[in-house]
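Just below is one structure, and these are the notes that go with it.
One chain of protein is taken out of this complex; the other chains stay put.
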Amino acid sequence: MLDLLPQWMRDGIGDDVAFWIGYFTNGKHLAWYASVQFTLFAGLFGACVALALGLLAAAARNGGPWPVRFVAAGYINIVRGVPDVLFFLFFPLAFEQAVEWLWATQVCTPESIAANPNPWPPCIEANWRLSTVEYLIMASVSLGIVYGAFTANVISGALLAVPRGQLEAARAFGMSRMQVLWRVHVRQMWIYALPGLSNVWMLLVKATALLSLLQILDFVTLAQRLGAANYSAIAGLVHEDWRWRYYLVLLIFYILVTFVSEKAFAALNRRVRRGMPILDGNAA
Amino acid sequence: MKKLILAAATLLAFTGVAEAQVRLGSEGAYPPYNYIDESGNLGGFDIDVGNEICERAGLECEWVVNDWDTIIPNLLAGNYDAIIAGMSITEERQQTIDFSQDYFPSDPSTYVALSGHSIDFDTLSGLRIGAQGATIQAAYLEQNLAADNTILTYTTPDQAIADLQAGNIDLILADKSYLAETVAGSGGALTLAGPDVEIGGGVGIGMRKTDAELRGHFDTALTAMKEDGTLDELIALYFPEREGGPFYTAE
Partner (left out) sequence: MSFIAVILNEIQLLARPALLNIYFAAAAIPVGFVLAIFLALGKASHNRLITALSRGYIYFFRGSPFFIQLFAFYSFVLTLNMSVWRPLGIDWLILHPLFLGPAILTLNTTAYTAEILYGALATVPRGEVEAARAFGMTQAQRFRSIVWPHVIRIAWPAYTNEVVFLFHATALIYFTLPVIGGQQDLMNKAGELFERDYNVFLHYSVAALYFLAISLVIFYAFGLVYRHLMRHMPQAAPAKFSMRRFMT
């Protein structure tokens, strides 16, 4: 990318600076900067899944027949007891095996099963190739499932905080239970839910650092590859172990994301509380 | 319900057929065998060998990067079709996967230490020795030297080198081909030390046992490459420190 600069500029900045500009804009570094897209995608898509599951689970836990409430409570409590790393590794593998097993029941003949010495999949036709895209989507979904449980807790609490009078008035007007839920209850709930949701978002964004565990060349992996000590001139610049510098950049990146998210949530909070007389310890 | 599953299965099958490619897996952290080069793509001896084989066999190949410790499980899970990652042919690995013929001659393992640091190799004890996890060297260290020394394993080879340079470990046991190039590039900071240790045969391409056809393609292409000297040229290009060439032509 150094060659995008005009020659007079390159002469002006001197060889050393030019070298470093060239180094930090070489293809490997550009791929590193671009891999932020994986983190952002996983964060945003995971957040959508978490919100959807959280709403569903909270609604199921508060209203609905008892089997549904049981399942929702089970989901929320069990996921709180399991580390997100473990679920992150477990879900893509489990999902892949489940899909392959279903597929194998359709596609595998006894001969092909006998011909396959591998423990899994049962026969080679029932094999689902996973690449970066599939892993990324499954990673986002597994993040969504884990943080959906936390979101459900937050939303449950927020649903309970909505003044009862509003719901009773809505029922008195003849709205059905579903109408009361979606038009009045959930709409009013956001004000109480936002602080908790901003916490869950922070946790989720930090969890996207784990994408490298699923063989995705994400922001963290490429930082490790770039910082790694290299003594092979043919592979690139020969340098000692520079990892801590690259990790520092990663840390600063995540702190920046946290900072921007905080500002965004504060703005969202202010907007949502327009005209509301509620006080929450801080001035309205 | 059955129709739904069949429909989904056919859909997935179509995505499989539409590719009609061979996917090759590599680690990307083991120069000069495989690494991610300055332009962000996989490069190295393994990648050149793989591309050459695919060209000769008329296959359309795609490269996939995968960490070393899950490279065999993900091959068996079907994420790619072959492993070309400087993987040594060993009996233990041959129990789960098949190998092509070797494309790099039999490579002993040896130790590397910081220059000026003298080690008594007759009685290796009380030392901290490192190796990359899930390699033949790590297994060798666990079996033979773990009783008297502290063995540390790392996820990538460069982490071991970093620890060696920082003085956290005294020795690393790794492939001599890798260490020779690393020592040459280190500008005198590291030196090869100790005796050669024979673990494992040559370096081969790993495949699932069911892929006999693919193995046939690879073996044919490799034989051709050996006979016309292409393979030796690549070895000389990537392994200038390796003595004793040419290895495959002049027979």
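When the chains are written out, they are named A and B in that same order, and each has its own residue count from 1.
Convention: a residue touches a chain if its C-beta (ideal position, glycine included) is under 8 Å from a C-beta of that chain, and two chains touch if they have at least 3 such contacts.
This is a predicted model, so every value here is computed, not measured.
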Sort by label and list the shown chains the missing chain touches.
A, B
Which is it among B:Asn66, B:Asn79, B:Thr135 or B:Gln159 that touches the chain not included here?
B:Gln159
Touching residue (missing chain; options A:Leu56, A:Ile191, A:Ala209 or A:Val238)
A:Ala209
Checked against the full complex, the residue among A:Leu93, A:Met175 or A:Val238 that touches the missing chain is A:Leu93
Since one chain isn't shown, list which residues of chain A touch it in the complete complex.
61, 66, 69-70, 73, 78, 80-87, 89-90, 93-94, 97, 119-120, 202, 206-207, 209-210, 213, 220, 224, 227, 241, 243-244, 247-248, 250-251, 254-255, 258-259
Mind pulling the chain B residues that touch the left-out chain?
70, 72-73, 76-77, 130, 133, 142, 146, 150-154, 159, 162-163, 166-168
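Definition applied: only the chains that are shown with their structure count from here on.
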Suppose each chain is reduced to the average of its Cα coordinates; what separation in Å results between chain A and chain B?
33
Show which residues of chain A lie in contact with chain B when the two form their complex.
26-28, 30-32, 96, 99, 102-103, 105-107, 115-121, 124-125, 127-131, 215, 217, 222, 224-225, 228-238, 240-241, 243
Report the residues of chain B in contact with chain A in the complex, numbered from low to high.
2, 5-6, 8-9, 12-13, 16, 19, 23, 28-29, 31-32, 35-41, 43-44, 64-67, 70, 74, 76-80, 156, 158-159, 161-162, 165-166, 181-187, 190, 208-210, 238
